[in-house]
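All remarks here apply to the structure that follows.
The other protein chains are all here in position, but one chain of the complex has been omitted.
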Amino acid sequence: MELNVQDIAAWIEKSNEKMQANKEYLTTLDQEIGDGDHGINMVRGFQEAASKITKQDYTKPADVLKDTAIMLMSKVGGASGPLFGTAFLKLSMTVKGNDTIDFGTFANGLEESVNGIKQRGKATEGEKTLVDVWSKMADYFRREKDFDQDKIAEEAKNAMEQTIDMMATKGRAAYFKERSIGHVDPGSASSFYIFQALAEVIGRRD
Amino acid sequence: MELNVQDIAAWIEKSNEKMQANKEYLTTLDQEIGDGDHGINMVRGFQEAASKITKQDYTKPADVLKDTAIMLMSKVGGASGPLFGTAFLKLSMTVKGNDTIDFGTFANGLEESVNGIKQRGKATEGEKTLVDVWSKMADYFRREKDFDQDKIAEEAKNAMEQTIDMMATKGRAAYFKERSIGHVDPGSASSFYIFQALAEVIGRRD
Amino acid sequence: MKKIINDPNQVVQDMAEGMVAAYPDKLKQLPGTTVIARKDAPVAKKVGIVSGGGSGHEPAHAGYVGKGMLDAAAAGEVFTSPTPDQVFEAIKAVNGGAGVFLVIKNYMGDVLNFEMAAELAEAEGIQVEKVIVNDDVAIDDQSSRRGIAGTVFVHKIAGAKAEQGGSLEEIKAVADKVVENVRSMGMALTPCTVPAAGTPSFQLAENEMEIGIGIHGESGIERKEITTADEIAKELTDKVLHDFEFTGDAAVMVNGLGSTPEMELSIVNKQVQSILAEKGINVYQTFVGEYMTSLEMAGCSVTLLKLDDELKALLNASSHAPAFHG
Partner (left out) sequence: MKKIINDPNQVVQDMAEGMVAAYPDKLKQLPGTTVIARKDAPVAKKVGIVSGGGSGHEPAHAGYVGKGMLDAAAAGEVFTSPTPDQVFEAIKAVNGGAGVFLVIKNYMGDVLNFEMAAELAEAEGIQVEKVIVNDDVAIDDQSSRRGIAGTVFVHKIAGAKAEQGGSLEEIKAVADKVVENVRSMGMALTPCTVPAAGTPSFQLAENEMEIGIGIHGESGIERKEITTADEIAKELTDKVLHDFEFTGDAAVMVNGLGSTPEMELSIVNKQVQSILAEKGINVYQTFVGEYMTSLEMAGCSVTLLKLDDELKALLNASSHAPAFHG
């Protein structure tokens, strides 16, 4: 299976729907170990990305991803904006020129995304940040052969849930040290929604 | 019956006890139609007056009354300080030189007090202020022949209660216009305690 | 009650000491009182300007003590007028021989206690004049209108006039002019808690606000459902404009009552300015911030002062008071 430009556009739109639906939940997570704006930030960014994408005609997946990256960087604010923006920008750069994205290319793109996030945020795995979801997903894609709706969603969910027991050492949550343990990392939760949205797009195609 | 210097001192001390005991109630009344400090103000003033009087030896009732007036003026603050101060000062001036105070002299003193309060506060009867209690008590003393514990307390209570149905036109309560109706005037309540204290002193003597 | 205090009965004393500790070169506390005066008071041959009132209105009144503004501020207990002896000490401390001018807010307590102090001072041969500020248009009857945020303009302008060597009569005249030309109207979203009382001054539901509020934590003239900042600004401004014919130049103050974030004051200011522009009133200067508060009450007031050339010049004159820079 390969993802075409409609699939990628649907991915972003579905991600937006999920952010809207879970805005309050994300904000609650961020109130617990952050400053309570993560839901608001993600909704603002994905709302703008989705509406930009809907308004425009694209021929290449990379262009959808790039516009998403730009909208996230320029609308989210907060730590998560540049990080998610970087993720989509790296993905876009990897698939540049392609009409469709095959599994291997997507896996490469995710690897680039993770590297980009880690570099920008100076964070690594296990620090209770969105790195923990993106990195686990890159690993998973490297191991697998083809897109699988259920497995992608499940893998992302597991990765998100594994942040519960971690102690934050990056981002605002790090200020709480031990007190950060026992909560889902907000950025990991929104990352999970992004991969869940991807899984649903794949499901629609199957 | 005549009131001697011990009676007058006891009056002030008993008034103080009543203010202490009803501080919260007076404050609640003032929260309803004022700024919520009347209990605090009265307690501060009578506390100082009582402790000044206890510490000192007096031979003349007028001196006790004068010190009370000075303490109320210089410790209460707010509208009620100068007004109660004036009341006790006028009383003191009327009985100046006397070793004891007979009923008629006390009645004259109260009349002077009412005039003093009215002049300072530019208020008259029916404006829902402490004038309403002091004026009713002056009337009562003018009508009667001798100190009577029960009647004094009863008369003062009635006067206080009559302020409930009045609409305030002086003091902070006046800002509330019709909304001031239905509440006891705080200054009338504390005036009632002063006369109740007087009644109890008389009762002790009977 | 959540407050950063030591003893509810010591808040005014502690505050006075803390204020002087912050500005030891500018301010002094008169011994045995909670009066704060200019460090260099009395200034010879200058009329001394004294104001004050209950505490809880900070930065009023001590924050306005300084060259070009007040010479002394007497602080009473929270929301309670200072007693005559305290005001009398303030008067004596700032009398440089040219007399003393009192700026009194129109509350029975303030008026009575300041007047008694004035009598004591006059008995000692000190010439005293006064103005009673009643800018609050929430009250219909002009004689019982409260003095609220507009008082700060009186402080500023009377203080500037004194600094320029104005006589007691000249200061009285210009202060009267300010009082005639200044109007305010306030509202609140929450009550406040007097430290010694320990409980909020009134209760308001989550969707309610009080319109026509004073600065003593009392309820307002009218209780209403909360509305937008634009509508609140409009209601306050319209009431002020309805009461007095503002034409030409004006100074505007959007004053926070204590816990209203400056963000919200700016939002209110935006609408106030657009209403004034629409009416053709020329805003000469705007003040947005906390000038006359009511402890931690949430809410704001809008004040307009009609300006002529004299008032403009005096408003512009320099002030060294910690809370008013001009």
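We call the chains A, B and C, going by the order they appear; numbering starts again at 1 in every chain.
Methods note: contacts are C-beta pairs under 8 Å (C-beta built on N, C-alpha and C of every residue); 3 or more make two chains touch, one makes a residue touch a chain.
Only a predicted model underlies this, so the values are computations on that prediction, with no experimental measurement involved.
*Asks:* Touch partners of the unshown chain, restricted to the chains that are shown, please.
*Replies:* So, spelled out: the chain left out of view touches A, C.
*Asks:* Considering the whole complex, which of A:51, A:74 or A:158 touches the chain not shown?
*Replies:* Within the whole complex, the residue contacting the unshown chain is A:74.
*Asks:* Looking at A:40, A:114, A:131 or A:184, which makes contact with the chain not pictured?
*Replies:* Result: among the candidates, A:40 touches the missing chain.
*Asks:* Residue-wise, where is chain A in contact with the chain that is not depicted?
*Replies:* 27, 31, 34-37, 39-41, 44, 73-83, 120-121, 170-172, 174-177, 179
*Asks:* Of the residues in chain C, which ones touch the absent chain?
*Replies:* 2-6, 11, 14-19, 21-23, 55-56, 58-59, 63, 189-190, 206, 209, 226, 228-230, 232, 254, 258-271, 273-274, 286-288, 290, 293, 295-296, 298-300, 325
Please note the rule applied: only the chains that are shown with their structure count from here on.
*Asks:* Among the chains, which is located farthest from chain C on the basis of C-alpha centroids?
*Replies:* Ranked by distance of C-alpha centres from chain C, the top chain is A.
*Asks:* Report the inter-chain centroid distance for chain B and chain C in whole angstrom, where each centroid is the mean of the CA atoms.
*Replies:* Taking the average C-alpha coordinate of chain B and of chain C, the gap between them is 32 Å.
*Asks:* Take the average of all CA coordinates in chain A, do the same for chain C, and state the distance between these two points in whole angstrom.
*Replies:* Here chain A and chain C have centroids separated by 54 Å.
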